[in-house]
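The other protein chains are all here in position, but one chain of the complex has been omitted.
A and B label the chains in the order they appear, each numbered from 1.
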Amino acid sequence: MNGAIEAPTIEYGQLMPMLLVFGAAVVGVLIEALAPRYLRKAIHVPVTLLSLAGAFALIILQAVRDGVPEQASAMGAIAVDGPALFIWGVILVLAFISMLLINDDDQFVAQAAAVPGSPEEEDAVAQGGAHTEVYPLALFAIGGMLLFSSANDLLIMFVALEVMSLPLYLLCGLARRRRLLSQEASVKYFLLGAFSSGFFLYGMALVYGFAGTVDLGGISSALASVGGQDSLLYIGVALLGVGLFFKIGAAPFQAWKPDVYQGAPTPITALMASGTLVAAFGAVLRVFWVALGNLDWDWRPVMWAVAILTMVVGAILAITQTDIKRMLAYSSIAHAGFLLIGVIATGDAEQNSGSLSGILFYLLTYGITTVGAFAVVTMVRDAGGEAGHLSRWAGLGKRSPLLAGIFAFFLLAFAGIPLTSGFFGKYAVFAPAVSGGALGLVVVGVISSAVAAFFYVRVIVLMFFSEPAADGPTVALPSVGTAAVVTIAAAATVVLGVFPQPVLDLADQAASALFIR
Amino acid sequence: MEPVEIIQHSGGVIGVAWLMIALPLLGAAILLLGGRRTDRWGHLLGVVMSLASFAVAVLAFVELLGMSGDQRRREIELFQFIPGMVDMGLLIDPLSIAFALLITGVGSLIHIYSIGYMSHDPGRRRFFSYLNLFVAAMLLLVLADNYVGLYIGWEGVGLASYLLIGFWQHKPSAATAAQKAFIVNRVGDFGLAIGVFLIWTTFGSVAYGPVFQVAGQAEQGVLTAIGLLLLLGACGKSAQLPLQSWLLDAMEGPTPVSALIHAATMVTAGVYLVVRSGAAFFPVGSTAALVVTVVGVATLLAGAIIGTAKDDIKKGLAGSTMSQIGYMMLGAGLGPVGYVFAIGHLITHGFFKANLFLGAGSIMHAMNDEVDMRKYGGLRKLLPVTFVTFFIGYLAIIGFPLLSGYFTKDGIIETAMHHSPVLGWLAVLGAGITGFYMSRMVFMTFFGQKRWAEDAHPHESPAVMTVPLIILSIGSIFLGGYLVLGNTLANWLAPAVGGPEEPIEFHFVTTPGIATLVLVAIGAAFAWMKYGRAEVPVVAPRGSFVTTFARRDLYGDAINESLLMRPGQWLTRLAVFFDNRGVDGVVNGIAAGIGGTSGRLRRIQTGFARSYALSILFGAAVVAGALLLVGNI
């Protein structure tokens, strides 16, 4: 009872990028509290963007000046290792460009609490403006992503999961147009997210029951020393997996993705589709390889099945989609499946860094292309807001060849056509997987890619070889931010597709440091 | 006497021999890329580039002359083409420089001639760009020091030939002829390509030097296979049996093209290939060499027979070209002595056949592009220069004593006789037929009564066209004697292709020689009786089945059609059918299956959060169950 409690140590320097983002989020809340309505956005934008850029700079500084830490930080709760630094960088880059998209006017609701179609809503619309809480909420979510991908402790990981998810649930419901769809998406995402968090928590408890610790390294050494067949441990691992699979949208836990991606405001969809996926894969890698690496013989077959199912479901269901955002959601599911191949192949000792670096590279390329694609989606509008239905996109190539060309390019990158970043992304994941013995998975992956190529190309055909509808959508003149996002994404897709070596090297370097336990 | 060692070379004119290829290539590029802007002076640029290339060839030739015999094979390294496989370089030796002189010399004359011939054609610039492209490619073919370079040139001349045959592509016949030439050549090129592959796998190199050095060590069967494959290529390019059918149709191209490409230079590429590879792959007495001689004799007879029945002056000359190249092929299969006469005949033929073709072009120019000899007649007074030069060419080709053709053709016949009397006497027979059909051509064109179309107003061609004719006819008179007498050509070529042990003595009076002359005289007299003295009907008479046989090109097209084209079409139809019903069925079936699956799976996505939650619960149960199952095994 009277055992001395030692004050914990916290490596503030290593955690500074994350703390900066959280700090900016808190400042954002303060701005919401104190600044007058008309000034809020003007203050939020620089605070948000500067904090993200600053955090990115701090990561560079950390990597260049101090090198990659070799010990977990904050009493072993957070691991700022090579992969974590790379993933942080990727998340911050994606968050930054998503934030440029979020800045765009006319995306968020004026008064979220007003019932759609009610007089209150009309008043709010008449008053103008939109919820500026979007900024601190997004920052909290981004901070959660950073923590989620670097948590070295199941408890911290759970906290991070919630910190990341709760603001996103809220943000999903803030679409300015088609509000009922948006609110439905929000509620669904919340309900299912809470449900799956429950699984995660329960799994955590069961694993704790086995290992006596929630520390990932501790679990690993417990598995190494006991190595027993414990049914409750297996159930715990399965439930942990379910919680994580839900976040990455792996089948059969993918059902929320199309509904939520479709309903959420498109900039938020972009943030979720890129940043959340990256963070979740960081966590998946950490849980399955740092904590449960010694159990890989047991969970690997299940992961195989999940990966195959995910790729197949994503690719096949995308074919019959008629809404562009839903199609991209299924595409995201298929890509999660491809990434799972990498996760499975990461295991073998000699393959470890090759496959890991492939995942890191893939996450970057896929994330950037995704944000770019959703940015294009925000620009194609008709009277009711974004023109989501695919038939509305017919003949877009004739009306706006540049935009349609860029979108076609993004789609080709998703399909993994050479000279786009997607090609090298897939290559970087598939090649180590083949030499790592996951040939069967790669075959399924390639076949799914072929099926997926069909619906990507179908959109291209629709855009360029169909007659435009008479009252077709207009292409909105992009704001500076949106234009910048599209430009950055297109440029990155080209550069990483033609000259990927520097970034591949960087990913290799990050992966060579491996995970610290 | 064996060929001498190849020596690395740098500096001098030979060091910049690549200019020979680069200059016409540059000309072609400027004319093609420059577009209409170069219309006014494009033809002049083409001529200048060709002449400049000729000048380089002459200078390189002079430099080579200044070296002693065993120094005359110079190799220039240019660049690494395919790392570890092909180092591109040029081989300047007596054989290649002889070809280079022929190509650039005759080529320049024909460029000059074309200024006049094409003066009214709107596509003149394009024509000259193709001509320049042809010269560049042909020079690459003969100058390259390896088979890959040769192959590139080979395809390049094929391309130029295709473009030029189809130059008037608005005429369906020209377009078809161009395609025919291209497709038939594809067969030969395929053989050549496989031959080169085989050389690479067998010897690990494609450069002449290393390959020839170790060629003797390879298995006989492989050597024969390589030889036959190369011969297949040669047959395609040189219009030898069985790939001869394209040459007659190739006359759809402008006449200077027929003269340059389809008489003087490109069609001799096959002879070059055989002679160049001779020591390695066609040694005397080998199967491959025997096949070469058989192909040569068969073609020389076939070409001559076709020549007897053609009323189209250019097709008549085309048949003649086939026949003469047959002679060269025959010579090329007969070892070092044969090489000398084959190359000699190639050079003299280049002159007199170009002379004849350009003469034919001049006649057509005078007769409103009429090619039917039955509508000529009595032209000698009206076209004096054309007549005299054409007549010299005629005398040269039939082997009139002391003219060019006499020396080289008789040389081939005698060498053949020496090897095998059967081949020799068949070659003599061919010479007799040559005497007949060439006389027929001359008599129908220049003698007898006028049978012109009503609006024909024959006139002599301008100097720009007649001067090349005069120069070529001078070559047709003297070149043969110069090359053969005193062993000039034999000594010159010896370092490159090896020479006979003893100097060749040319005998003026030999049994085959006299027999040849007698047969030629009989043929000419027969022609005079039928076409000179007697009246020539304007409409061709039906003739016997032999005439029909010859008129139909010995049924070459019919054979191709029934043996290859129809079965090919059936096969295509079958494949299309199979593709539509079988392959497409499977593909579409899979696609429909996936689409259907997608549509059915889509129904799972109900939109109710409760059913999603259920699917998560279900998934969790399955995952947990599976893990338990796997873990407890």
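To be clear about the criterion, contacts are C-beta pairs under 8 Å (C-beta built on N, C-alpha and C of every residue); 3 or more make two chains touch, one makes a residue touch a chain.
Quick note on the criterion: contacts and distances are computed from a predicted model.
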The complex lacks one chain in this depiction; which UniProt name from "CmpA/NrtA family ABC transporter substrate-binding protein", "Fe-S cluster assembly ATPase SufC", "NADH-quinone oxidoreductase subunit A" or "DNA polymerase IV" does that chain carry? "NADH-quinone oxidoreductase subunit A"
The chain left out here touches which displayed chains? A
Among A:L30, A:L402 or A:A450, which one touches the chain that has been omitted from the display? A:L30
Contact residue for the chain not shown (choose from A:F210, A:F361 or A:F374): A:F210
Which of these, A:L39, A:L232, A:I447 or A:V461, touches the one chain of the complex that we don't see? A:L232
Touching residues of chain A against the unshown chain: what are they? 4-8, 26, 29-30, 32-34, 209-210, 232
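Operating definition for what follows: only the chains that are shown with their structure count from here on.
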Between chain B and chain A, distance of the C-alpha-averaged centres to the nearest whole Å: 65
Show which residues of chain B lie in contact with chain A when the two form their complex. 591, 594-595, 597-599, 601-602, 604-605, 607, 609, 611-613, 615-616, 618-620, 622-624, 626-628, 630-632
Touching residues on chain A, where the partner in the complex is chain B: 187-188, 191-192, 195-196, 199, 229, 231, 233-235, 237-239, 241-242, 245-246, 251-253, 255-256, 258-259, 295, 298-299, 301-302, 305-306, 313, 316-320, 451, 454
